[in-house]
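Handing you this structure, nothing more for now.
Complex shown without one protein chain; remaining protein chains in place.
For subunit A:
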Amino acid sequence: MSEPILELRGINKSFGPVHVLHDIDLDVQPGEVTALVGDNGAGKSTLVKCIAGIHPTDSGEVLFNGEPVHIKGPRDAAELGIEVVYQDLALADNLDIVQNMFLGRERTKGGLLDETDMEQAARKTLASLSVRTVKSVRTQVSSLSGGQRQTVAIAKAVLWNSKVVLLDEPTAALGVAQTRQVLDLVRRLAEQGLGVVLISHNMNDVFEVADKIACLYLGRMAAVVSTKDVTHGQVVELITAGRSGDLGIARPEAATI
């Protein structure tokens, strides 16, 4: 097995008195899709935001390419090559698709925005995602449907030459065809050698694309298993009870938030 591109060691995170993440360990391998599953409120989004530098962690270590790194903000994460598709609040409604895709990383020429260049690049990426229902890449995001927004958010993440992509429930709002596109894309990214983390509640999707599955239970990493070693039923048990046979945490009944 290759060296992990991203390693989490003992990550803890509290919001005030609420201890949301307990000693999370996770390895993300390049060329693999790691599914991150868990019930509502298990802490999946929080974990992703900690990696992305949105939330500071209380303790623990993040290693990138084997080197310890300190990600203090979204910019640090982006510079390392970590891209995130957030579950919520990812786009500015008053900007158009191109402006959103390049937000924070605008291409400039002589200090001025290079609109045509950005527009062409955005259009290529969207075309590769087969976004056909959007009339123009200069459409304001406020007038897009939920699924179209989601697609733009995904396109925004794959636009960059990234090494790790984290997708937080990217298919939740998508139609059948678009879900297909995204799952294919997820596989394609992994085949290109990226480390991909996919958060999803849909077991079929998870079993289809993931190489390994990490189960969060009440903010604890219950188990990280290879997809081919487990059944649907076992994963569902891990998600809901924190334990399945000899997999999972020792005494899930003692676990509290």
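FYI, a contact is a pair of C-beta atoms (placed from the backbone, for glycine too) under 8 Å apart; a residue touches a chain by one contact, two chains touch by 3 or more; residues count from 1.
Throughout what follows, contacts and distances are computed from a predicted model.
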Quiz item: UniProt name of the unshown chain, from "Sarcosine oxidase subunit delta", "Alpha-ketoacid dehydrogenase subunit beta", "Xylose transport system permease protein XylH" or "Cytochrome P450"?
Solution: "Xylose transport system permease protein XylH"
Quiz prompt | Which residue of A:2, A:59, A:108 or A:204 touches the chain not shown here | solution = A:108
Quiz item: Which of these touches the unseen chain: A:31, A:60 or A:74?
Solution: A:74
Quiz prompt | Sites on subunit A contacted by the missing partner chain, in the whole complex | solution = 52, 54, 73-75, 78, 84, 86, 89-95, 99-100, 103-108, 111-114, 116-117, 119-121, 123-124, 126-128, 130-132, 134-138, 142-143, 145, 160-161
